[in-house]
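One structure is given below, represented as structure tokens, and several questions about it will come after.
What you see is the complex with one protein chain gone and the rest in place.
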Amino acid sequence: MFDEYNPLNKAMFRVIDNDGKVVNKKWMPQIDDDKLLKIYKDILFARTADLQIVSYQRQGRIFTYPPNYGQEAIAAAAGVLIRENDWLVPAFREMGAMLAKGVTLKEIFLYFMGYEDGSAFKNAKYTLPMSVPISSQLPHAAGIGYAVKYKKEDKVVIGFAGDAGTSEGDFHEALNFAGVWKVPVIFIIQNNQYGISTPVRMQTASDSLAIKSIAYGVKGIQVDGNDFFAMYKTIEESVRICRNGEGPVLIEAVTYRKGAHTTSDDPTKYRSKVEEEEWDAKDPVKRLRAYLIDKNLWTLEQEEKIIPQYKEEIDRQFTEAEKYGPYPAGDIFRFLYAEMPDDLREQQAQYERFLAWKSTKVK
Amino acid sequence: MFDEYNPLNKAMFRVIDNDGKVVNKKWMPQIDDDKLLKIYKDILFARTADLQIVSYQRQGRIFTYPPNYGQEAIAAAAGVLIRENDWLVPAFREMGAMLAKGVTLKEIFLYFMGYEDGSAFKNAKYTLPMSVPISSQLPHAAGIGYAVKYKKEDKVVIGFAGDAGTSEGDFHEALNFAGVWKVPVIFIIQNNQYGISTPVRMQTASDSLAIKSIAYGVKGIQVDGNDFFAMYKTIEESVRICRNGEGPVLIEAVTYRKGAHTTSDDPTKYRSKVEEEEWDAKDPVKRLRAYLIDKNLWTLEQEEKIIPQYKEEIDRQFTEAEKYGPYPAGDIFRFLYAEMPDDLREQQAQYERFLAWKSTKVK
Amino acid sequence: MKIMNMVNAINDALDIKLGEDKSVIVYGEDVGVEGGVFRVTEGLQKKYGAERVFDTPLAESGIVGTAVGMAVAGLRPVVEMQFCGFIYPAFNQIISHASRMRNRSRGQLETPMVIRMPYGGGINALEHHSESMEAIFGHIPGLKVVVPSTPHDAKGMLIAAIESNDTILFMEPKRIYRAIKQEVEEGKFSIPLGKASVLAQGNDVTVVAYGAMVREVQKAMLMAKEAGISVELIDLRSIYPVDRETIAKSVKKTGRIITVTEGPRTYGVGSEISQIAIEEAFLHLEAPPSRVSGYDVIVPLPKGEHHYMQDPYKIFYEIERIVKY
Partner (left out) sequence: MKIMNMVNAINDALDIKLGEDKSVIVYGEDVGVEGGVFRVTEGLQKKYGAERVFDTPLAESGIVGTAVGMAVAGLRPVVEMQFCGFIYPAFNQIISHASRMRNRSRGQLETPMVIRMPYGGGINALEHHSESMEAIFGHIPGLKVVVPSTPHDAKGMLIAAIESNDTILFMEPKRIYRAIKQEVEEGKFSIPLGKASVLAQGNDVTVVAYGAMVREVQKAMLMAKEAGISVELIDLRSIYPVDRETIAKSVKKTGRIITVTEGPRTYGVGSEISQIAIEEAFLHLEAPPSRVSGYDVIVPLPKGEHHYMQDPYKIFYEIERIVKY
């Protein structure tokens, strides 16, 4: 597959077309109907949650949020294939994969409400918090890959970044280290066409992002990221390659950020309605839905019935998160060090003395 | 040429063989005999100076020095082709190019004796000082390229780095910016097989360094860096490409550092005699000399006569540099800012008060 | 005169310099089409073209490194780092080149460049979007670091920064980007860099602040006034160089000094100001020079940020403590 879709050939790997028809039987992955249905529902759930968060933000109930809308097939495919003991190294637009690893919606809510507790991931093993400084998480993925290989563990590492993320030095260094070390790391670049307002053609003059794999002697492929089956097959194959000791792999997943960069962003400033509509036709959920309906595995009626249930569930978790309560003063101090310096303890005490004084002034 | 020697084809560009015989007539550059002789003499001069500096260092007359020995054809070719108004952005192993730009041997001596004055380059226009932090100079080359293009100047920029330098994030960012901006910059990677003790195969898993050009959508080529004619032709062609607005270009010049990394380094710790001998056979000066002798442009007798003259001249300049005299205290303060802060002026005054006091204590 | 907030004022400064000097180039992430995530560069690409105002690949070291090259080659780049928390990939270019090229080349080369960036907390932002690490930049020889606290100063100081032949880190207190409106002179004027300004005369204690903290101190001063304490307020404006003279004069008068900063405490700006006070006015001191600062912790996410920030109460608490010392 990686030979056939060698990035030098400039052919993007896809399995279904925009109407959900299989156009590439050879590489159609084998997935049970039940499992597929479950996957679709998870994607639907994630999309519903994502849209809901945006509306919570509009209501002033959370702070800035970067929507996943339009890119869900990528993180979903990773989520299905990543195992409990594999490592997930997210950027910040991979909700589906995080949920699959065991991160709770409530944690995600808490994080965007402004609690670090939302990054503790108490139920999700081997999952790093979201990483805000672009591509700085990729060297972590390479390092974890080294640890996995060194300890001879049967694990893979999946690390994410965006298209603009390929411009950072850390992308280069991470891929280069991973290539030299031959570690089991799958780097997935979500090419959603923009880094905030900057189109990908202004990030690089290279023919594709996948082709950058050549600079590191690693396998690379460009995939239709809005085609769930193509993403699934690519990651499945990548996992196999990694478990075989033939990793790392660089995957460029071509997609589109249908929403804003974050809730503070206004995409009308830098992209056209025409372009947005073009990409609407390639929506990943729509395509998978069409496939399922075609296969009589799903109906629009079912979907109409299930969405309100999801909304309710999401809202329940959100309201619970809203009751999370105040942020204890001590929490800003206690997690920095395994062994807390005396001086920091004293700073905390100072702050507490101040709070006591203040409480006598402000009623 | 860049098509024929596309790095994907894995063919290294060369024009003469190890015995100085032309093996690639098609790409043999046109150089007048006189000019060629002058070039050869300049290379000989640079090599003599380089070897001499190492022996000055042994005598404790300069500090650490990174020899050029074995790599001279590369900087020499750049030196011949770079014009007075073109920009040179060196790393620290490009003596030939620096001399060609008008940097004096005396300045080079002063620099390695420990005077910043050796980086002032008062006679060399458009030449940056040596850059010690690996590859950090490459973004400067890209930025200068932007300025050249913006001002519509008829100039090119030649920037250097080493093989290990391709691992740094700044290599990546510089090449990427240059590619996006399409600026007239020639990036020359002197692949001398080692970054201190680390062999190039431990720097990257890519097939070559030249192939990394693909990641930036720029032209790339792997050249025999010990073949003066190949280097000349490559740079000549690159200059043409850049002046045509089709730059940037990435050149991997394959060579060998015959000397130590610096005078503090002991290469026997990490490389074998056999390897060193293999590369001796490819020595760039030897090959060019063989060509010239074959063409009856040069004799060994001439060489034997001229070297002592060079040595004398080098020694004359060195002894002059040694008389450079004390380093004025004020010089550590005065060049940091165009507008010197009051506080810094006061620090200088403090220091002068201290010196006055000290002179009463130490006689 | 025209009513402006700081965003308008900075935009105006850029507009004026782009207008009068072809060598001025403005670039960074999303500064072109988008006009910057805070809209500071809004309209400039349209007015001056994409050759002079443009978006770059997402790579801070590349941005600063290419600016060093442009500056050496005769341009005057004004680059933006999108947030204080994202300048670190460029750290090597700043400390190894932007601040050194002049010294290294013995004055033969210059790097007339400005690195602009929003900094500071109080805007309910994600991690890395609220930092105030001016102290580490102030410690870099060869760099000048300045911070305006008003629209007027922002305009005048930015014009001065662009016209300076030195490398200037221009830190913009994003919390008050739009919070303060003021009459600002129209057309070109500049405010000399490196000079603090005394915003209020007082006798009991000197308070030194800059950026968004100035306003917090002004609020605390209302409480102080009620308590009968007369505060002299110095807006530092320049982190490096520090205006020792203004500090010395003030502390000699008041005998007491407090520095209010947002960044972490240890090795922060506060201790340097204290050191200057003791060097310049030891025998006049009636209380230990003191500081109100962030704690030695990561700026918390929004729900915890109030524990970290300097509020007027925290400042007043310290004013009272020091005056009663």
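Note that the chains take the letters A, B and C in the order they are written out, and that residue 1 is the start of every chain.
Basically, a residue touches a chain if its C-beta (ideal position, glycine included) is under 8 Å from a C-beta of that chain, and two chains touch if they have at least 3 such contacts.
These numbers were taken from a predicted model, which means no experiment stands behind them.
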Omitted chain - touching chains that are shown: A, B, C
Residue in contact with the excluded chain [from A:Phe92, A:Phe112 or A:Tyr146]: A:Tyr146
Identified contact with the non-displayed chain, of A:Asp50, A:Glu72, A:Glu94 or A:Asp170: A:Asp170
Given B:Asp86, B:Glu116, B:Asp227 or B:Asp283, the one touching the chain that is not displayed: B:Glu116
Touching residue (missing chain; options C:Val242, C:Val292 or C:Met309): C:Val242
Contact residue for the chain not shown (choose from A:Pro7, A:Pro129 or A:Pro267): A:Pro129
Contact partner of the left-out chain, one of C:His128, C:Arg178 or C:His306: C:His128
Absent chain, residues of chain C that touch it: 61, 85, 88-89, 91-92, 95-96, 100, 103-104, 127-128, 133, 135-136, 138-142, 240-242, 263-264, 266-272, 274-275, 278-279, 282, 287-291, 296-298
Interface residues of chain A (partner: the chain not displayed): 87, 89, 116-117, 119-122, 128-129, 131, 133, 136, 138-148, 150-151, 169-170, 173-174, 176-177, 180, 331, 334-339, 341-344, 346
Residue ranges of chain B at the interface with the undisplayed chain: 63-64, 111, 113-116, 132-134, 164-165, 167-170, 195-198, 202-204, 264-265, 269-270, 326-327, 329, 331-333, 336, 341, 343-344, 347-348, 351, 354, 357-358, 361-362
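Convention: only the chains that are shown with their structure count from here on.
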Of all other chains, the one whose Cα centre sits farthest from chain C: B
Whole-Å gap between the CA centroids of chain A and chain C: 35
Gap in Å, rounded to a whole number, between the CA centres of chain B and chain A: 44
Set of chain B residues in contact with two or more other chains: 169-170, 173, 176, 180
Sites on chain C at which at least two other chains make contact: 56-57, 59, 61-62, 89
